[in-house]
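One protein chain is absent from this view; the other protein chains keep their places.
Should a chain be cited, it is by its letter among A and B, assigned in written order, with residues numbered from 1 in that chain.
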Amino acid sequence: MLNRLFAILVFAGVPLVLAGAFLNWSDMIMFVLCCISIIGLSGYIGRATESLAIVSGPRIGGLLNATFGNAVELIISIFTLKAGMVGIVLASLTGSVLGNLLLVLGLSFFAGGIKFKRQNFSLLDARYNSGLLIFAVIVAFVIPEIFSMSMDEQTTLNLSIGIAVILIILYLAGLFFKLVTHRGVFASSDKNVDEEEEETPEWTKRKSILVLLLATVTVAFVSEQLVHTFEMLGEKFGWTELFIGVIIVAIVGNAAEHVSAITLAVKNKMDVSVELAVGSTLQVAMFVAPILVLVSLIMPEPMALVFTVPELVAMVAASLLVINLCNDGESNWFEGLILFAAYLIMGIGFYFL
Amino acid sequence: MLNRLFAILVFAGVPLVLAGAFLNWSDMIMFVLCCISIIGLSGYIGRATESLAIVSGPRIGGLLNATFGNAVELIISIFTLKAGMVGIVLASLTGSVLGNLLLVLGLSFFAGGIKFKRQNFSLLDARYNSGLLIFAVIVAFVIPEIFSMSMDEQTTLNLSIGIAVILIILYLAGLFFKLVTHRGVFASSDKNVDEEEEETPEWTKRKSILVLLLATVTVAFVSEQLVHTFEMLGEKFGWTELFIGVIIVAIVGNAAEHVSAITLAVKNKMDVSVELAVGSTLQVAMFVAPILVLVSLIMPEPMALVFTVPELVAMVAASLLVINLCNDGESNWFEGLILFAAYLIMGIGFYFL
Partner (left out) sequence: MLNRLFAILVFAGVPLVLAGAFLNWSDMIMFVLCCISIIGLSGYIGRATESLAIVSGPRIGGLLNATFGNAVELIISIFTLKAGMVGIVLASLTGSVLGNLLLVLGLSFFAGGIKFKRQNFSLLDARYNSGLLIFAVIVAFVIPEIFSMSMDEQTTLNLSIGIAVILIILYLAGLFFKLVTHRGVFASSDKNVDEEEEETPEWTKRKSILVLLLATVTVAFVSEQLVHTFEMLGEKFGWTELFIGVIIVAIVGNAAEHVSAITLAVKNKMDVSVELAVGSTLQVAMFVAPILVLVSLIMPEPMALVFTVPELVAMVAASLLVINLCNDGESNWFEGLILFAAYLIMGIGFYFL
């Protein structure tokens, strides 16, 4: 059913975006069409990655998921960087972190908790994730923010580059840890092994690669159109760069993922649902963000890893809240509501800012 | 014995406050008399609420405790708002949070720990509380503080109103969670069930309601007198608004509660003692504070949910310390001493500020 929805979104949306791009349709219409198309395309990318992962076995599969999981966001961000809108990129990274940690996890806990009194997920995974979350947000994001206050721009950029390289290396080392040296220790990868061996992939290897390539190229094209509508959004609705990035771009870029996390929670597969939400956060913070810092060096304007103070404070608060709620390996509807309420408060804050 | 003390405080204090109000006694004497009377009256309100709670069964009883638990503080704060002293209200909210988390919990752990080598309390309760504590202090209090730095006054107030509404809804949802959907899961509510069914209330329903009404009205009258003495305190002792609110008002408003938390700890009922201290903190942060924000809208000066930086930092530090010390479900005298030392440091800080 969901797959059919994604198909409709893509096969109606993309041609219209194409038409609009040639016929110069109004920014408002283009914005809506681009969003719809991207959400649909994310669905296809997700399915293709999953099929490929099953065919390739758990190690390469884990790597594939880890690389293509946020491909859409990466592509949108690169086009936004190309258009010189560094502020929106940082804001959309913030939005991804907040959206995954508070909105997706919150709705998953809530929706699952309505059906089940208590749901369990792997404590080992939760601990692995919470350690990296503190590292990424409270060390790697906070340090450049605070230290840059008494640095010039070039030094700040140098510090950002250093941190970006360390983040990427640590992210890869973490994959090595989970997929090689300590495989089987983690509940989720453990289950994947069982399930994947039984599971048959939806698509063949050939078809998966083809879909992945086609969808990725199309996302790139649509993203370029989308980015051009941002200015209009600011003027027409009075939305700030911050609000566009934190709320709009983040939701569009992660919509497909959000839907599957919540679907899994209702099926009581809380392990995978939490992994999707928190794992995706870590991927954004430790992989997408530093890659964008490095990519920005060949772009019109370099991007230092320096968020605005409200962005950073929101991410730190969200991280502490999620770590605290997850450290017992259990969830219920009320914990979901707490997370959702935190997202709401931050959303209102960014709207008013 | 304690009850007799409260009786003496009330039946000596209240008539003297009345006399003083007509005869225009000096502010210094009035301040002392008001404090004495309020401490005594809080004792009566506490006993009446408890009796009513036993009669009404655990659900309505829980609701009653949750509503009247900080009635005295709410009343003092409303009169302080009426006098336009917004700073003192925010400071006394801070003081309540710090007093409950550090002073009461600290003295409970310490006094109980002198008698017992280790004391246990419910881990489930501790987790429920710590999640809400992070939500209330680190999300709901920190966000308006940081975001308001680049907002005008009206926008800050709008943000505060939004957050206040979310806090109250979440607080009520939490009661629904604890008393309805997940009742019996929590150790303390569980025990209440057993104990309350055996326990006979001290007063009849009729007498309880009468005492509650009378004491509440009297507290309102005395509070009005008390508020008028604040200005003098500042001039005479050189105490700042902050110190008066954080230390003086907070201790007077919570004295009766403090005594019973410590008494319970010595009786090794650590579950109830922790619930009193931390539960009361949450009530102040998620119920009293947002209600005061809403009430302030019809007062001379509206109150945004924006604390001073020292107030906020002290509350964040206290929350992190308490969450860390409570997350093993055990206490001892040294943990009590740590909490007390933290209170002392903050007390000295606010005195010097």
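Here is the rule we use: a residue touches a chain if its C-beta (ideal position, glycine included) is under 8 Å from a C-beta of that chain, and two chains touch if they have at least 3 such contacts.
It should be emphasised that the depicted structure is a prediction, and the values quoted were computed from it without experimental measurement.
Screening A:158, A:204 or A:268 for touch with the missing chain picks out A:158.
Note that of A:130, A:216, A:308 or A:331, the residue touching the chain absent from this view is A:130. Interface with the hidden chain, as seen from chain B, comprises residues 117, 309-310, 313-314, 317-318, 320-321, 324-325, 327-328, 332-335, 337-338, 341-342, 344-346, 348-349, 352-353.
Counting over the whole complex, chain A has residues 127, 130-132, 134-135, 138-140, 142-144, 146-147, 149-151, 155, 158-159, 162-163, 166, 169-170, 173-174, 177, 181-182, 323, 327 touching the chain that is not drawn.
Heads up, the rule we're going with is that only the chains that are shown with their structure count from here on.
For the pair chain A and chain B, the distance between mean C-alpha positions equals 41 Å.
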